[in-house]
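Okay, structure first, notes after.
And then chain A:
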Amino acid sequence: MSLFLLNDIVVFIFIEVILLLLLFISEFSVLKVLKYWDFSATTTFQYALEKRNYLVNTIIYFTVSVKIVLFIFFVKSLDELSLLVPGAMCATGVIGANSYGNILLLFKIFMLFLLSIWIIINKLDLESKVFPYIKEKYYLFSFIFVLTCIEFCLELFYFMNIPLSVPVFCCSTVFKLDNLPFELNTSGLLIIYYLLFVVILISSYYKKSIISFFANILFLFTSYYAVTYFFGTYIYELPNHKCPFCMLQKEYFYVGYFIWFSLFLGVFFGISPYIIESITLKKYTYLHKYCILFTTIFVALSTYFVVSYYLKNGVLL
Partner candidate 1 sequence: MINKNFVDFSILLLLKDKKEYLFSFFIFTFIVFLASSILFISDSIKHDLFIALDKQHQIIVKNTKSGRYTPLSEEHIDSILQISGVDNVKGKVDGYYYFAQDRRYFHIVVDESLDEHSMIISSEIKSILAKFKYTTQFNFLTQDGITSLDIKKVIKSNIISNDVILVNEDIARKILNMDEDEYSYLDVLVPNNSEIDFISLKIVDLYPDIKVKTKNDLKSDYEYVFYYKGGIFMILYIVSMISFFILLKNQISSVFGEKKREIAIFRSIGFAIKDIIFLKFIQNSVVALCSYFLGVFLAYIFVFIFGAPLLKNIFLGHDASHIIFTPIVDVKTLFVMFIFTVIPFLASILLPAWKIAVEDMSEVIK
Partner candidate 2 sequence: MFFIKRILIIFFIFLVIIIGDLVTYDYVEKEDKIKEISSKMTSISPSFSFASKEYKKFVYDK
């Protein structure tokens, strides 16, 4: 039995190949532009290059929208795969089934971040009349293209190496409390979590991109641990159920999607101003307000479960 014959995986790989093909076509244009671009020239060739710009834009817009849909599909499929993979109760077991799983998941999130940053730079580029960032944006594109190829290989390796006879670990064994980094305890983690939240709010409000950048990166990791080891237990209402994936399931009203997406969006809007500023060398503070919005949603949502549990039961877990 091969996983490559599963409906979901077949469809997933098929769409990924299509995207890769499209990106390959645009990479061809990108290389041409990088090599011959000369804005001051008035040749037909230069005008043709300018037109190629729109092809790349269209393809990237398409890719990003499809990638977002595919990302949800990917997570959903992993959830379903847990029925097939022995020992797996939820996506945790499937993701942890081999060493590629976690890297792949991180990669996918990172790719969405990069693609979104590309779209923002592209927007700035098109708003100006002289294509000021065209080289930067195309170098970034080439980087994204290489990463997409690596991502695709990782996907193949990952699906090839999911064991279907040997049981994998389930979330109750993977996530144990003593797994917290730096020998933190739960209260320490929570202090850092809320402290970082305040730092992000302040830095975003005063539009300090660099502080927001570092705070958000730290916040991403802190939140991961905080949600998995603390807030998650209140969502499941079980003190020992520590898992970042189970909350994506229907039993918990898909609340995981809201939690994780608000976190990712918040972090994205928090770190992208600094990256964009360092590429375009201009102030870009437009996104900070979204960072505040989504981070607040995330923190409110995660805190809500603890508070509502406390109000209902009068005790904490």
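With respect to how the candidates were assembled, all candidates are chains of the complex that A comes from, given by their letters.
The criterion applied here is as follows: contacts are C-beta pairs under 8 Å (C-beta built on N, C-alpha and C of every residue); 3 or more make two chains touch, one makes a residue touch a chain; residues count from 1.
Note that the structure is predicted; figures quoted are calculated from it, not measured.
J.: Could you sort through 1 or 2 and say which touches chain A in this complex?
T.: The candidate that touches chain A in this complex is 1.
J.: Considering the complex alone, what residue numbers of chain A touch candidate 1?
T.: 1, 4-11, 14-15, 18-19, 22, 25, 48, 51, 54-55, 57-59, 62, 66, 69-70, 73, 76, 80, 83-84
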